[in-house]
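One protein chain is absent from this view; the other protein chains keep their places.
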Amino acid sequence: MPPALLSIRDLGKHFGGFHALKGVSLEVEHGEFIALLGPSGCGKTTLLRCIAGFLAPDSGDIRIAGDSVTRLPPHRRPLNTVFQNYALFPHMSVLDNVAYGPRRHGVPRAEAAERAAEALQLVGLEALGARHPRELSGGQQQRVALARAVVNRPKLLLLDEPLSALDMKLRKRMQIELKHLQEKLGIAFVFVTHDQEEAMSMADRIVVMNRGLIEQVGSGTAIYATPATRFVAEFIGEANLLPGAPDGAGGLRLAFGTGAVPYHGPHPGADARQNHTGVLRPEHLELLDRPDAPGFLTERGVVEDVINTGGQTLVMVRVGDALLASRRLGMPGDGLNRGAPVVVGFRPEHLHVVTGEAPP
Amino acid sequence: MIARVVLRIVAWAVMAYLILPLVVIVGASLTATSYLAFPPQGLTLAWYGRMLADTSYVAAFGTSTALALAATAGAVLLALPAALAIARHDFPGKRTLLSLLMSPLVLPHVVLGAALLQYCAALGLMRSFAALLVGHVVIVTPFVLRSVLPQLTPEQRALEEASADLGAGPFETFLLVVLPQIRGGLTSGAIFAFISSWINVELSIFNTTAELTTIPVKLFNYVQYTIDPVIAAVSSITIAVAAVTIVLLDLTVGLHVLSNRR
Partner (left out) sequence: MTAVLTTTAMPPAATAPTALRRALPLLAAPVAFFVAFFAVPMVVVLSSSLAAGGAPSLANYARVLLDQYHWDVLAVTFRIAALTTLAVTLLGYPLAYYLVRVVSSNALRRSCVILLLLPLFTSNIVRSFGWMILLGRNGLVNDTLVGIGLLERPVRFLGTEMGIVIGLVYILLPFIVLAVGNALATVDPTLEEASADLGASPFTTFWTVTFPLCLPGLIAGVIMVFTLAASAYVTPALLSGGKITVFPMLIFQQYSTVFDVHYGGALSITLLVFTLVLVALAGRIGNGGGDRS
């Protein structure tokens, strides 16, 4: 088997007393679109800067196509980066910015300009080569940064929150364009973002990071449907958390309203010392018309809030001590007012159990 | 790597070059010999005693200090309203005015000193404290203007509008909102103004007399005839004033020069 395009082994990095990376391992295959997702301070940008070579890790190894690059300076690494603030050279024209990479690799001036023009064409900016970066809009600068980073046809492109400076509409459009470009060029992308929707809609695999560690690696579907940890469950989408306790017979009892739900499905680590939490997505918690609906586990509750988010309705229901969220398509129906008594329930197969304690 | 080492050596050599003459002066002021010797031979504070006994040095220190303080005050009084007008109003001729106010920075001081000598002679002010003062105000005003102007930003303007909106008059707004915000720039500008006046020779020399003289001019006239450890002692005092001023600058507004804005 040929080596992975990018292989990271046990990477550690600390700044003074702060451990930004605590032993991170990851493999990226050719042509893959990987999103590094996590809250600020989780280590995703540190990881990216270690791969690019702007930071030297304290421990661990980074290999590209089997060769270790851990000790190589950035300019010797076979990859390119799109920076968060684009980092376009303000004293050069757009064309010179894009031609900069080929020129540094010894390509003659004329040919470098030709390649730069091609790269600009790829992002639809072939007409703006003579301008200076400051004369471009944010979206155009973003495209120039992209053209500059792909002009050398690297096998691996690193993107550090490249869309974060754009407004919502432009951002959505660029997400699609970026995805198409990635498929067209066949370059592997490692894309840092703190926006889960962005990660979900673009990436083949999402790497969820928290406090310098990888919590879970998987497709968007997988991390949403079967989060590995309570952190992932809460960070990706919304979740109702049901605190669990071992039932002494290898199963669990999950608190739901006044009672407890027995759970004998698969769950990580049957160790009695570990705490478990049931995760139930709001769309799986339904408002029912009777407490004995077949196939459902039900409880009685009281409506606390009804939020219409346009096309979807979120109903917050007080069940015992817990405030649970139920989401459904459509407008809120009649009679669904604050204080109204309701029956809520879910199908047991929608329950997913993770390790980690639910918040009190 | 070799480049790094060479860079480090050059940098430290240049730093040494910058400090050496000052160390030599302070060292020479402590010598027990009656001629300047560095390294000093024996240690004594006798030359400082000799300096204090000479009332003309004490008087020159007094003149210098009074002149520098008055020039700084004058510069602040002129530069503050000018900065406000330039930052807040788009009047015709603004660029020309700014160039006029900043040009003493590049104009040869010898030329300006000569001009003021001739002009003050015509006004009957020749070689007076007033003649010295107006010249010093002219050359130090740009320092205050230059450090205050960048602090009057558009964001700053929103605060002023908020203050007016809440019922404060222009003067109250200036005192309660503008002044606290530009205090840093004003302080560093005033300190640069003070020190530029304090160390000036080339402008002062035209309008000083044997009785009315500043410390740098007195030193200049003295050094051309004799060199003795008293001169080194007087010079050391001015170096100490410079050091105190820098510490003051660091403590009040901080030395932000050369620091990365990250």
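As written, the chain order gives the labels A and B, with residue 1 at the start of each chain.
One rule holds in what follows: a residue touches a chain if its C-beta (ideal position, glycine included) is under 8 Å from a C-beta of that chain, and two chains touch if they have at least 3 such contacts.
Because the structure is a prediction, the values reported are computed rather than measured.
Which of the displayed chains are touched by the chain that has been omitted?
If we consider the entire complex, the absent chain touches A, B.
Considering the whole complex, which of B:72, B:147, B:163 or B:213 touches the chain not shown?
B:147
Which of these, B:30, B:51, B:87 or B:212, touches the one chain of the complex that we don't see?
B:87
From the list B:140, B:178, B:193 or B:219, pick the residue that touches the absent chain.
Touching the chain that is not displayed is residue B:219.
Please identify, in ascending order, the residues of chain B that touch the omitted chain?
Interface with the chain not displayed, on the chain B side: 3-4, 7-8, 10-11, 14-15, 17-22, 24-25, 28, 36, 38, 77-79, 81-82, 84-92, 94, 97-98, 100-102, 104-119, 122, 134-135, 137-138, 141, 146-147, 149-150, 152-154, 156-157, 195, 198-202, 205-206, 215-216, 219-220, 223-224, 227, 231-232, 235, 238-239, 242-243, 245-247, 249-250, 255, 257-262.
In the full complex, which residues of chain A touch the absent chain?
The list for chain A reads 52-54, 73-75, 79-81, 83, 85, 87-93, 96, 100-101, 104-105, 148-149, 152.
One rule holds in what follows: only the chains that are shown with their structure count from here on.
Can you compute the centre-to-centre distance for chain A and chain B, using the mean CA position of each chain? Integer Å is fine.
Averaging C-alpha atoms per chain gives centres 56 Å apart.
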